[in-house]
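Note that one protein chain is taken out, while the other chains of the complex remain in position.
Coming up: chain A.
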C-alpha cells in the first residue's frame, strides 16, 4: 500500500512537468554532432598511433651504446626501426655497425616518396634510416658499407642526392658521420676495396644490364677513376666481384668464367671455368692469405623451373680454387648453407666464415626462360640470416635480425666483432609492437591527413553557406 502511495506521489509530482519543446532541427544537429564525435575519436586514435613512434624516436630514447666505444661491436640483436626514426641525413649517427634492408617497416611507403628505408645501426648504438626512392638491397648490388662503416655507397636515389638529369650512371657516397652525400661519375657501386679508399663501380650497358659493363676503380676522396680491363660475359647481379684481402687483386665472376685482375699492373687473366652451379662465394671469397678463392657449388634445383620449396632447399657447398692455378684445392671444411642463395661477407681471424644466407620469397618461382631472374633480387628474397660457419662444421647465428629483414651488410672490418649490446628488452618490445602495426600506421597517417583536410574543408564550406544565408536574409 505504501509503495503505491510513493508511486502516486511521484506521479502527481511528474504531472507538474511541462512537455519539453524539442528543437525541430534535432535530427540534423544530432547527426552532425555524431559525425563530429566520430571524426574526433578517429583523429585522436590516429594521432596516438602516429605520435607514439614519433615521440619515442624524438625523445632521444636510443639504443644502448657499446661498452667500449673504441672497439665497435656489431649488436647481437637488431630491432625494427620506428616510424619516425631519424635518417642518416637528418641526424647522422656516425659509422655503421650493421645495415639491414627489407620489407614492411624496412620497406617504407610510396605515400611519402620513399619505398626503401634501410636501417643502419651505428657503432654508437644509434638507429638511423637510409631512405631510398625504391626498394633496395644491402650488399647485393644495392647499398654497400665501407670496410670501416663510415661511408655508405649506393645509387643516387638515396635521400640527400638527386638522380642526374643527364642519365649518367653515378654512385652516391654518403658520409655517415656528417650526412653529406657526394656523387661520382663512373657507374653504380659493386664492391668496396679493403682499404676503404676506393670502390669498384660498373657502368652497365643499357640494353644488356646483366652483362658485366665497364669496370672502374673510384677513389672516393678525389673522385679519380681508374679504368679496369674489360670482362665480357653475363654476371650474377649483386654477387660477382671480390677483392683480395691486401687489395692487390680483384676476382670477377661471370656465369661461365672466373677472372682475376691484378690491380697493380691492370693485368687480367681467366682463372677458371664455372658451371651454372658455381658461384663466387661473395665479396669475402678470397681467403685472408690470398692463396685461394671460395666458390659455392649449388646442389638442388638450379635449372628452371624451380618452385619455392625447391629454391629454399638448395645447398651451397664451399669449394676452393687455387688463386694461381685455378685448380680445386683444399680449404676449411664448412657445412653447406641451405637456402635460395648465400653470400660470403668474409672471414674471421679464427678461420670461420661470415655468410648471409637468403631464403626465397613466398611463392617465388624460377621459370624457364626468365633471363632476368636473380637469386639476390629484392623481389625474390623472402628472408635472411647472418650466420657464422665454423671450421668444425657447425653454424651459429651472429645477429638476430627483424623478421622483415631481407638483406644484411656488415662492414668488413667488423666481421670479428659480433655479440655487442642491443637495445633494452623494453625498447625492443616497443619497436617490435610498433612494427606490427607498421602498415596500419602508414594508412592511418594518410587517413589522418584526409580527415583533417575534410574537417577543415567542411567547416569552411559551412561557414560560407551560413554567410550566404545571412547575406540573403539581410
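Simple rule for what comes next: a residue touches a chain if its C-beta (ideal position, glycine included) is under 8 Å from a C-beta of that chain, and two chains touch if they have at least 3 such contacts; residues count from 1.
The working rule: contacts and distances are computed from a predicted model.
Missing chain, UniProt protein name, picked from "ATP-binding cassette domain-containing protein", "RNA polymerase sigma24 factor", "ABC transporter permease" or "YeeE/YedE family protein": "RNA polymerase sigma24 factor".
One of A:33, A:162 or A:367 touches the chain omitted from the figure, and that residue is A:33. Contact residues of chain A toward the unshown chain are 2-3, 5-7, 9-23, 26-27, 29-31, 33-35, 37.
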